[in-house]
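Showing just some of the chains, left in place.
Chain naming follows the written order as A and B, and within any one chain the residues start at number 1.
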C-alpha cells in the first residue's frame, strides 16, 4: 500500500464549547482530533496551538502507534497548558510519519441539544 | 469523462453512537460510508478497520457495481466481525477501480434529538 496521508495538518476553526450538559464524558462538549496511522512505524506528533491575541503555544506531544488510531479530546491537553473553553484557536499538527487527521466538535451547551461537526483537516502537501 | 475518484480513501474519526432513539431503521444511529462508482467496471472494495488498542481488523469486502452508488451502514458489517458501538475507530478503503467516498454519521443518542455529520473521506493520491 502507498503512503497513507500527510505529515502536516491544519485546523483553523477551533473553539471548545464553553458549557456542557448531560452525562460525562459521553455528552461533554469537546473539540477533538482523530488521527489514523496506517504505517508500520509509530508517529511522533507535535501540535502547535494558534490564538488571535498571543504567540502560539506548544508543542503538545503524543504518539500514534503504528497501525492504530488515536482520538484526542483537545479539552484534555494540559502540557504545556490547557486550551481555555470558549477561546477561538487553530492548530498545526506535524507528524514524523504520514497519517490522516480529522477534526470533530461535540457541542452540548444547550440542555437536551446535541450539535456535531466533522471535517477532514487541511493537509499540507 | 475522465476517471472519477481515487482507489484509496481514509476516515480517521469513526465511532458509531452507543444508543439510538426513534423509529428503526430511519432514526437508528449509524456511521456510514457512501460510495459512488461512476466507472463502467464493478468495484471490488476492501475495508480495513483500525482501532486504538489492537491490530487492524479486515478486510471487509463488498462490491459497488458499475455506474451505481452504495451506502453502507458500518453498524451492519458482520464479517469478519462487527464494529462495537461507542468504540473509536478509523478505516482505510481500497477499491479495484476509482470511486468517491463520503462518510456520514447520524446520532440519535438523545430522545427527540438528531445530529448529523458529513465529510468527504481523505483520498490517497
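Following the convention adopted for this analysis, a contact is a pair of C-beta atoms (placed from the backbone, for glycine too) under 8 Å apart; a residue touches a chain by one contact, two chains touch by 3 or more.
Given the structure is predicted, the values throughout are model-derived calculations rather than measurements.
Shown chains number 2; the total number of identical copies in the complete complex of this file is 4.
In this section, only the chains that are shown with their structure count from here on.
Rounded to a multiple of 5, the C-alpha superposition of chain A onto chain B involves a rotation of 90 degrees.
Centres computed as Cα averages put chain A at a distance of 21 Å from chain B.
Listed in rising order, the residues of chain B touching chain A in the complex are 8, 10-13, 15, 18, 50-53, 55-56, 88-90, 92, 94, 103, 105, 107, 109-110, 112-113, 115-122, 124. Only residues 1-5, 22, 26-27, 32, 34-36, 38, 67-71, 99-102, 104, 112-120, 123 of chain A touch chain B when the two sit together in their complex.
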